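Quick notes on the structure that follows.
What you see is the complex with one protein chain gone and the rest in place.
On to chain A.
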Amino acid sequence: MTLALAARIARREMRGGLGGFTVFLLCLMLGVAAIAAVGTVRSAIEVAIRDQGAVLLGGDAEMSFTYRYASEAERAFMERRAERVAEVVDFRSMAVAGEGETAERALTQVKGVDDAYPLTGRLVLDPDMPPAEALADVDGVPGAVLDPVLADRLGLAVGDRFRLGLKEFRVAARLLREPDGATSGFTFGPRSIVRSEALAGSGLLEPGSLFDTHYRLLLPAGSDLDALKREAEAAFRDTGLRWRDARRGAPGMQRFVERMGSFLVLVGLAGLAVGGVGIGAAVTSYLEGRVETMAALKALGAESRMIFAVYLVQIGMLAGIGIALGLALGAALPVLAGPLIAARLPIPVEIVVAWRPLAEAGVYGALAAALFALWPLARTREVKAAALFRDLGPGRRQWPGWRLGLVLAAIAGLLVAVATSLSGVPTLALWTLGGVATALVVLALAAFALSRIARRMGKRARGRPALRLALSAIGGPREEARAVVLSLGLGLSVLAAVGQIDANLRGAIAEDLPEVAPSYFFVDIQPDQIEGFRARLADDRAVTRVEAAPMLRGVVTEINGRDAREVAGDHWVVRGDRGLTYAAVPPEGTKVVAGAWWPEDYAGPPQMSFAREEAAEMGLRLGDRVTVNVLGRDIEAGITSFREVDFGTGGIGFVMSMNPAALAGAPHSWIATVYADPTAEAAILRDLASAYPNITAIRVRDVVDRVSEALAAIARATAIAAGVTLLTGVVVLIGAAAAGERARIFEAAVLKTLGATRGLVLRSFALRSALMGAAAGLVAVGFGAGAGWAVMVFVMEGAFRFEPVSAVAIVFGGALATLAAGLLFALRPLAARPAQVLRARD
């Protein structure tokens, strides 16, 4: 009954239109739209990955090995179960075009394929032709298809020739789309594809070379992937076999999309929190204008509960409209921008409206609206009928009573629960929401402090009317300062945090690393080449340092006889295969921190020196036994020492080093790092690559560029999401400025009456806005620096350096945005005639 009557009264109340609710609706709409849009794109990519699992993977299932081809038994296993099997060998190499001094070299990720490739999907080539035709021999020269980036870097056109190792190839076509390309993950060089058979005699796939083999299986319809996986893993346990199947065809990419999507949704939540400030302010301002109605209702016998219900219904209906608008916008934008977004993705994605991300965004919107609107709504209960004949207002802002407090806490708890469970990254979600809540509290305190400081400073500014008027307004009883600092401050805080983290990451990669990092990594140096390799560099005065070490790869399978994953959990050392080296004496610079290195001529049971930090993380102690599977052979070694290994310098670092006898006979190659003067880099590469065509050189600067590019893309996506937050902040800011316009018109009229010129009034308004904006910016920079520090130190485990440029930009941006909004709404106050304004108030 109460609710029905309340709804009736609410409907009548809303006849006045939604004019006063623009900010409310915009805030809710923007926040919900951002989350819905991110969710829609993420869902489309996830659907694409799931539906095209087999295409992305290159088959229904895949068995991969590092360093070796499948054994007879493994091949027999695959052929027995699959309708067709395709073999792919994947490795890094140098592609060389031209001869002698003018030869061009570029790093490439080579894929050697057989006739069955691709089992699924289609290779798109320019000019268009079947893969068999492209890779076939012409005049005894095998064909190759190259990523256009690689072809352009080497200046190669279709029909030109180039070399991989010792073998010559012909460019048959440019590679436009590689169906299984997205699963390769992060690669250092652009792709080239040749026939595996054509690699014979190239000198590239020698024993000990670094390569992976992938066997793609096309299975009979209705095959039980789970059963097959269990069977394969049982049969070939501890051989380094890696299993993947179409259910998660691109796990790396899927994980990235999930993480990135969740992260952007969380940034969107920050935007919704900014919108929440606007929602709260809009509701407060609306209700203040309704005090007379409320008082009249009370005078006519309405209870507090009824009045609360009337306005709850109104705000609820408006929230529904705002959320619906947000969902419509959030669903429409990605669909409209679909072709643009899809063009930037590595896999074909069709962006369509999906209900789940929309439902998620709707829930977030409803919870945020409730959280921020309920408090001001609850104050309607305090309105007294006496407000009819005395200007009482809806009462001073007070802390909510225990009942409302409980409700608010429950809503906040629900929001946290939803975010942590839906985002898939609960820890990050908790940190983000905690960060937003902290930021809101800090900003509210900052606004309070600003107000107090302004009041105090106002006394010192006596005699400077423009400044004093500005300070009085900031320090006065109206809550403009709080609205501005909260709304703009939160948006700027997110932007400041993104700016600080981005600048720090870029700085760490682009500046810090190259100071200590080598010029080149060389891999795949055969044991019989290492002496010649060293000799070439020994006489070169431009070379400051050369480090070389033998390298094998192995999988840590057991620790003290137990499954390694059971002991060390999901530690990166036990995930997949790791580099492994051997040495008779500790290499130069080795710091053994516990135990002792084996004697130089030691030939007893295998011994191992383990990296100290990783050992501590995995809970290893001296005397523990670690089993490593190297090329199918299990080697169990006792840990006899721990040593410091710094992976941050870019030099050679191995978690595990063994005594030479332990690895005797295992095929391996050497890796080397060369520290040289940049001007000599080209000559070193030319000489070494000419003498040893099988060796692959990786220029560290190129790797840094690749990583920086990847980071820049992530930073761009984040900045866009943060931009929405800021946009919401600006809407709230404009709302606050608009809400304050009436008051400013009145102030300007009184000031003019008392003898203030328009210039003085304008100066005072401008100062007021700029001061509040700058204060919001300052708090944002402080908060951004705090968040940046936390991320750099705890997540990235690096050092934090305060980045002043983005900080100054944030403070200036804050001041300018507020100034612009303030001045926009200063025009009417300045133009208004005092007599009209004051008469209207009498």
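We take it that a contact is a pair of C-beta atoms (placed from the backbone, for glycine too) under 8 Å apart; a residue touches a chain by one contact, two chains touch by 3 or more; residues count from 1.
Here is the rule we use: contacts and distances are computed from a predicted model.
Q: When you check the chain that is not on display against UniProt, which of "Diguanylate cyclase", "Cytochrome P450", "Acyl-CoA dehydrogenase family protein" or "ATP-binding cassette domain-containing protein" does it turn out to be?
A: So, among "Diguanylate cyclase", "Cytochrome P450", "Acyl-CoA dehydrogenase family protein" or "ATP-binding cassette domain-containing protein", the name matching the hidden chain's UniProt entry is "ATP-binding cassette domain-containing protein".
Q: Check the options A:Ser71, A:Ser421, A:Thr544 or A:Thr757 and report the residue that touches the missing chain.
A: A:Thr757
Q: For the chain left out of this view, which of A:Arg92, A:Arg195, A:Arg216 or A:Arg468 touches it?
A: Of these options, the touching residue for the absent chain is A:Arg468.
Q: Footprint of the hidden chain on chain A, which residues?
A: 391, 393, 458, 462-465, 468-469, 472-473, 475-478, 743, 746-747, 749-760, 833-836, 838-839, 841-842
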